[in-house]
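Left out: one protein chain. Kept in place: all the others.
The chains carry the letters A and B, assigned in the order they are written, with residues numbered from 1 in each.
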Amino acid sequence: MPRITIDDQQIEVAAGSMVMEAAHAAGIYIPHFCYHKKLSIAASCRMCLVEVEKAPKPLPACATPVTDGMVVRTHSEKAVQAQKGVMEFLLINHPLDCPICDQGGECQLQDIAVGYGGVVSRYAEPKRVVKEKDLGPLIATDMTRCIHCSRCVRFGQEIAGIMELGMPGRGEHTEVMPFLENHVASELSGNVIELCPVGALTSKPFRFGARAWELSRRQSVSPHDGLGSNLALHVKDKRVLRATVVENEAVNECWLADRDRFSYQALNGADRLTQPSVKDGGRWLEVDWQKAMAQAAGALKVILAAHGGDAIGFIASPHQTVEELYLFQKLARALGSESVDTRLSRADFGGQQSGIEWLGMPVAELSTLDRVLLVGASVRQEQPLIAQRLRQAVKRGGQLNLVHGADADLLGRVANKLIVRPSALVNALAQVAKAIAEAGRDVGAVAAAIADVGVSDAARNMAASLLSGDKKAVLLGALAQQHPAASELHALAQAIAQASGATLGFLIDSANAVGAGVVGCRPHQGGLNAAALFAAPKKAYVILGAEPELEAADTAAARQALASAELVIVLSAFKTAATNYAQVMLPVAAFAETAGSFVSMEGRLQSFRAVVPPQGEARPAWKVLRVLANQLGLAGFAQDDVGQVLAEALPEGEAGVRAKLNNGITGVTVSHLTALSGIERLGETPIYQLDAYTRRAPALLATADGLGGQTAAAHGDLIARLGLVVDKPVKIKQGGGETVMRLTRDDRLPDNVVRVPGNLAAASPLGPRYGDIGLEKM
Amino acid sequence: MTLSAQSLAQIDKEVAKYPADQKQSAVMAALRIAQVEKGWLSPETVEFVARYLGMPAIAAYEIATFYNMYELEPTGRHKITVCTNLPCQLQGAGTVADYLKQKLGIGFGETTADGRFTLKEGECMGSCGAGPLCLHNNHTMHTHLSPETVDKLLDELK
Partner (left out) sequence: MSVPYTGPKVCLWTLDHPNPASLDTYIANGGYSALRKILAEKTPAAEIIEQVKLSALRGRGGAGFPTGLKWSFMPRNYEGDKYIVCNSDEGEPGTFKDRDIIEFNPHQLIEGMAIAGYTLGAKAGYNYIHGEIFALYESWEKALDEARAAGYLGKNICGSGWDFDLHAHHGYGAYICGEETALLESIEGKKGQPRFKPPFPASFGLFGKPTTINNTETLASIPWIMRHGGQAFLDLGKPNNGGTKIFSVSGHVNRPGNFEIPLGTPFADLLAMAGGVRDGHTLKAVIPGGSSAPVLPADIMLGCTLDFDSVAKAGSMLGSGAVIVMDETVCMVKALERLSYFYYEESCGQCTPCREGTGWMYRVVHRIERGEGRPEDLDLLMSVGNNIAGRTICALGEAAVGPVQSFIKHFRQEFEYHIEHKRCMVGA
């Protein structure tokens, strides 16, 4: 390792590292703009010029490799003179109106300029003015402020995986812009807001919401997918006004998905539930907590007396905290019900699982995999930053194989694809298993069942891919987990993983699904799972944060069951459709308004504090559950802070979590090897319909993904065959229910497949997310 | 929007010059070929070329805007680009440019009302010894210009 002297400090640095990194290691700050540790080196802003002994000219620290014995001075007169010169050039065409700039107070240009004691301008010529660009609902522009660092452009090319911004033009006429009037559509686009060192790219929803110094910045964890991205919520007057990234190399690196960044909008929306309400003779009355609790407890007692605790179903959202879910299941069991679950979107619960499903490996390892088999996963929609990790793996030479019910553009090279209609997914995965068996590997229990499956070339190539390379994983996505034959896909994936020496993992789509399982929010002996709870209606339901009429695997069945129940008690942060079927609605704190913990898909336990108080009369759900239990005279609900609840829920903390994680499955017979013949539904959840928050964030819903997620889609050939019209409403019928949605064309869908998204209000009257469906011209 | 079979054949010939995974190398030639066929590069044309070469549209647009000889707006039938750099200047390019402007009644960057001529100011064309000189539609150079030779040239360009 080369030894170098930097500002009279002797340090050893890894060979091949740049002076910039060496300085960082030595705790020395070198001003810079274009340099970013996760992006390729541009060496173009020249702000990082330093003096290097024996070099005739100052050298850019970001692009100058260290050599043994090198002597670097970052603040010598020569260095500072060079840096000041560059700063002057950057400022001559930059507006000097920081007070009215949205970046003011958090601008690197401003900070560094001030550091040099504010340059008096010798520039007497007219300043450059640059035309604004409309980049869509998330990113505001002030392009005259651009300093051409090209970070945003490199981010698109290198991290987001899609070049949406470029720098057309030459010399000082160069401008950052999209092609034509295009909006940026990447699900990671918001990161350029933080990458931009000046006020050229800022947050549109936040725009001028506050000055940087008026905001208090409090750390939290994203409540959406199972990654658990670390973020900072910026608060003013008890309102969350924006979210920015908190770096965590092991989890989200230094990135956020757009929904992590903009979903806070839902917290300040108009449809927050802020008052306890009870239904009285068909009318909703806002009441105080005492009355509401008394009513809830009383009604539950009536059910208990008449039918026993077993008659009550308990449904919670997997986006609730560990503490809330622990008390929720504790309440259920204390009332004598084993029917408690959070897996609303699941249809098939077959086989015996050895433990709680999880990623099967640390998230960070995804970026270094040599071979991946993705099964039924639209990763960019389900875990945008996991997709980013997989692209890094591909860049490193890894091979991505995709077995899916629709072609998903992963923005990286996909080695082999097997795109089939959802009902053919079991057969497709069986082909891969068979190909592996034919290569002489033992696929165990499934061998017999798949013996006469015909193997396609794609499957054979996938097998070859999986049988080479060292670090491998077979990953099951949302479609695989929601599939009517999910347990068979699970068993086949397990067989493939074992036979090929790969890790079996689940890509978890909700923030605390793992935590829910770990704290026992699952039906045990005699209890009913989420699907059964609606298939065989209960007399009463207690619902925490969930919207079963949107989120259930079969929303029609869920609506039926809830409508026919004698009692439905809903704990929610929002005014939901529950007003149609509930008798009691209790306002609870939303994320950011309560302390708690999530367990991520890699089994990481992350706790966070409340950053703002709950709105109106809302209270943290764990407190509401505790009080409700007390009202019911139940023992064991005396905790007086979340810490106590967590200690009780996970006495061994993360170690206790890990002990319960296991992706094994037994007792499955693979039988769904033949596909449906008619038109079938693909009911995946769109990226911005995932949970109560994304569904209520206007800016996200206004993006291309947000709008696309609210339409039905089919292949052009099918649209033509059925004589339907693109972009016109179409009638969709399934089971007893029907609805009307706008039909769009998506030729990445297999023939005879209609994408009618799940978790969508418009699709709520329909039946199962997957299975036969009908389309009719209006 | 597409290009003629001949144009596509020419583009394919250019693509063949580079390694199989380096199709983008042909983008300069492809845009040039497209411009010869269409007269200028409309956004649709740029997007078509990008798709044909499997590169992002914005990346092709970067090329079209970085290099001076691509036209992003329609021009006259005859684009005349006069080098006004110092060596040509010393050899009388100024006089020739003024003569052209006066004769066509337009300035640099303008097109005659009848859509016949566009006049442009150019940078060094690497042929100073033969200056004053100009390019006709990018690809034909006319050298040793004087008011007399300019008259002849303009008459030839219908």
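FYI, a contact is a pair of C-beta atoms (placed from the backbone, for glycine too) under 8 Å apart; a residue touches a chain by one contact, two chains touch by 3 or more.
Here the structure is a predicted model, which means the values were calculated and not measured.
S.K.: Using the touch definition from the top, which of B:V27, B:A57, B:L119 or B:V150 touches the missing chain?
M.R.: Reading the full complex, the residue touching the unseen chain is B:V27.
S.K.: Of A:S150, A:S277 or A:Q631, which sits in contact with the chain we cannot see?
M.R.: Touches the omitted chain: A:S150.
S.K.: At which residues does subunit A meet the chain that is not included here?
M.R.: Against the left-out chain, subunit A lists 41-47, 49, 56-58, 60, 63, 65, 82, 85-86, 88-90, 92-93, 122-126, 147-148, 150, 167, 169-174.
S.K.: In the complete complex, the non-displayed chain touches which residues of subunit B?
M.R.: Interface residues of subunit B facing the absent chain: 17-19, 22-29, 31-32, 53, 55, 59, 62-63, 66-70, 84-87, 89-91, 122-131, 135, 138-141.
As a working rule, only the chains that are shown with their structure count from here on.
S.K.: What part of subunit A is in contact with subunit B in the complex they form?
M.R.: Residues of subunit A touching subunit B: 162-170, 177-180.
S.K.: Okay, in this complex, where on subunit B does subunit A touch?
M.R.: My answer: residues 43, 47, 56-59, 61-62, 64-66.
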